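Let me give you the structure first, and then I'll get to my questions.
Left out: one protein chain. Kept in place: all the others.
Now for chain A:
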Amino acid sequence: MAGRGRGRRPFGTDSSISRGEGLPPGLQQPTPVFPVMEQKPLPLAGGEEAEYLLALKQDFRGVMKNLPFFIKPAAAQRDVQRYSDKYHSSEQTNSLTDWNLDWRRFPRELQVHIRRRVREGLAFSTMDSSVPVQKKKKKKEEEEVLLKLETLEKKEEHEQSSEEEEGGVKKKPEEEEGAEAEEEYDEEELEEETDYIMSYFDNGEEFGGDSDDNMDEAIY
């Protein structure tokens, strides 16, 4: 067609750009990251409402971090495998058990099956030692044990342990002892067959925060 190819007219022949005036020179490098602004932006809207909204927003974020909906990723693998890793990893899975879902509204495939083998192992192993103990305090502790039973049963409903078939009839009396033993253990921050409280496994990386409490004692 006319005007294409070799006979191409220069660009500035439309009426909006007058003749003889060139285009501005082309850019040779990317635009600066923080260009100078000719128009300064207006200040933010202040006032009581804006501050209240701000406070609400920050509070909401803070609360969400502590709800069971906040899922923390698995703790990062440190460079060397440490003995205390075995005991730290169980702390994280507890958060979601606080949240009682109504499974009628959610698809069944999303139910997480938590292995309860270790916990019941604990119950089995401590059964012998706690039987004589239980006989002494039987009357007082019966009520408490019944309560624990109810709450534990509720938890197990949701978690659908695969060991239910194995336990069968024996489960209830086993749970009683297990529940009682667990109660004692929970009070002292014990988990999974150790004899040490959990702060034993702190490896001193947070040192320096706790030493300010005891100002009176001499520090050698």
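Methods note: a contact is a pair of C-beta atoms (placed from the backbone, for glycine too) under 8 Å apart; a residue touches a chain by one contact, two chains touch by 3 or more; residues count from 1.
Just so it is clear, contacts and distances are computed from a predicted model.
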Absent chain per UniProt: "Cytoplasmic tRNA 2-thiolation protein 1", "ALA-interacting subunit", "Acyl-coenzyme A oxidase" or "DNA-directed RNA polymerase III subunit RPC3"?
-> "DNA-directed RNA polymerase III subunit RPC3"
Against the hidden chain, chain A presents residues 1-3, 9, 13-16, 38-39, 41-42, 44-45, 49-50, 52-54, 56-58, 60-61, 63-64, 67, 69-74, 96, 101-112, 143-144, 147, 150-151, 154, 209, 212-213, 215
